[in-house]
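With one protein chain removed, the remaining protein chains of the complex are shown where they sit.
Labels A and B are assigned to the chains in the order they are written; within every chain, residues are numbered from 1.
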Amino acid sequence: MSALLDVRGLVVEYPGAGGAVRALDGADLTVAEGETVGLVGESGSGKSTLGAAAGRLLSRAARVRAGSVSVAGESLLEMGSREIRRVRRERLGFVFQDPISHLDPTMRVGAQLRRAVAGRTKGGDIAAHLERVRLDDVRRIARAYPHELSGGMAQRVAIAMAMAARPRLLVADEPTAALDSQVREDVLDVVFGLAAEAGTGILWLSHDLPAVARRCDRVAVMYGGRVVEDGPAAEVLARPSHPYTAALARSAPGKAERGERLEPVPGRPPVLVGEPAGCAFAPRCPMADDRCAGERPVPVRIEGRDVLCHRAEETGAAVEIVPAVKR
Amino acid sequence: MRKAIRGLDRLSRAGLACLLVLVLLALVPLTGLAGDPDEIAGPRLQPPGPEFWMGTDNLGRAMLPRVLEGIGTTLLLSSAAVAVTAAVSTGFGVLAGYRGGAVNGLVMRLVEVLYAFPAIILAILVAAVMGPGRPAALAAIVLVTIPLMTRLVRGAAAGVAGRDYVTSAVISGARLPRVLGRHVLPNVAGTVAVQGTYALSVGITVEGGLSFLGLGVQPPQASLGSLIAEGTGYLVAAPWLVSGPGAVLVVAILSINVFGDGLRDRLEPRETRSLV
Partner (left out) sequence: MRLLLWWGGRALVSAATLLGVSILIFAAVRMMPGGFAETVLGPFATADQKAALAEQYGLDQPIPAQYWHWLSAVVTGDFGTSMISRTPVADELGARLPVTAELTLIAIAVALLAGVPLGVLTAVRARPGGGGAAGRLLSGLGVSVPEFVLAALTVFLFSRYALGLRAGGHVPFGEDPAGNLRSMILPALVLSIFALSATARTTRDAVLNVLVEPYVTAAVARGERPSSIVLHHVLRNAAAPVVTLTATIAAYLLGGALIVEYAFNLPGIGSFIVQAITRRDYAVVQAGVLLAAAVFIVMNMLVDLAVGLIDPRLGTEAGGK
């Protein structure tokens, strides 16, 4: 069976002052029907570009240099505008980070929801849609303008709009990053609950590694515009194979024991101009050798995960958790 | 400034080049090569030809030297007025924006009152009080262009006043002139430059309008506006009397506007998005 979302070798560049900047450098990612995949990585790793590419929502300046994106077997990049709109309406749902600014400030919430619902399915009661995302007092909310809602309420409205047509894939770009920690769990419960009920696959872009480990079937770790490790979420994050995953896991709060020091990933994520000669992580990697600097790694399959590292065979599924860190 | 000009696109550079050519043309009469603008040089209402490139007017004066003199009068008058506007607006705008409070309120109310007059009507009022002539045209341009520039400079200055580096400079004991000179002025310079170019084009329009109504530059002195005003009496018999100075006037305003647009786009670039 072909994957629901299938991204292959995608290369995306943005024009920059000093030459084209590579946001994606041959990214590979799949999401199967009904599967929940967490996409993690530092800011600038290419997560958002990859998430946007799943709906061909790249900004106008972006240039796709190579690769393919397909949803339910249909290739998005060659599609006409009418077809891409049909795919977005029928198969895809998007939820974004800052919920209030993603709602039209001059239109009542109920009217916006009604438009979203009407465009996708036949009629439907908007109150029912609001209740499905566990909002109380739905009549008051339907009459409100976006700026009169709290972030959590607005995000539930956005989720109701995105899930109105029971899409096959929901792309959620850090939907809870702007919310309070308490509201965050509730909203995630709503997203994952609705998706499970509708059989919707989720691509969840997140910084919250513990939550990804807890809620997702799989995790894809991005670095330098490529997916560097991809496998079962809980296992990968508990026992990383890629040195970068290990560094990222060490820097995550919440997972650490009380009193244990959080180690930031040393150095800065790269800004790629053109194709790097070797592994993009090599300059920051404690295990890097000559080969890492000069030869692009290819995915290696180890213990049910794909790892993009020359030394993956040696480390197996356990990079030593605290290797000496080069400063 | 040089960097800003280097980053301009081709159209804006063309605008700037056009403007420079006009300035050079305005200097030609000083060399005496173009002939005397007031001398009766040939027959009346002679169409443009090899002898008189832009024809002659109703008194038989050659239009070419008159238009050259007109360019000089118009440009000099407008740029002098804009210089006054820039100085006054920067002073009041920075004061209001940086100081805020009652000073800000007072300056903004005054500006609001001036802003309530349509440009040409304010200019007419000035001409009525001062009597027609060049001083009235100059004062009119200043009063017409002050409100917008003061507002925008005030906005820019207020934006800078709240920044951390200004606060820290004040806390570390820098005197007011130093704070204004080192931190505030450089940050409003871009606004003044962009608005200055627009004010220049407004100034040329106002001078032209006033002179067209007979309230600006008075004959025999030529300005682009007064030449057009004189020419409209002979529109059917001698259209070149209007088309010559008219074309020059439009080119002047257009090149300034295009340059201003480019400068603005350069200083505040913007994104676009596709709906597909």
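Brief remarks follow.
Quick note on the criterion: a contact is a pair of C-beta atoms (placed from the backbone, for glycine too) under 8 Å apart; a residue touches a chain by one contact, two chains touch by 3 or more.
It should be emphasised that the depicted structure is a prediction, and the values quoted were computed from it without experimental measurement.
Residue B:Ile124 is the one among B:Leu22, B:Ile124 or B:Leu263 that touches the chain not shown. Listed here are the subunit A residues that touch the chain not shown: 55, 57, 60-61, 84-90, 92, 94, 96, 98, 101-107, 115-116, 119-120, 145, 147, 158, 161-162.
Within the complete assembly, residues 9-11, 109-110, 112-113, 116-122, 124-125, 127-129, 131, 201, 205, 208-209, 212-215, 225, 228-229, 231-232, 235-236, 239, 242-243, 246, 249-250, 253-254, 257-258, 261, 265, 270-273, 275-276 of subunit B touch the chain that is not shown.
FYI, only the chains that are shown with their structure count from here on.
With centres taken as mean Cα positions, subunit B sits 53 Å from subunit A.
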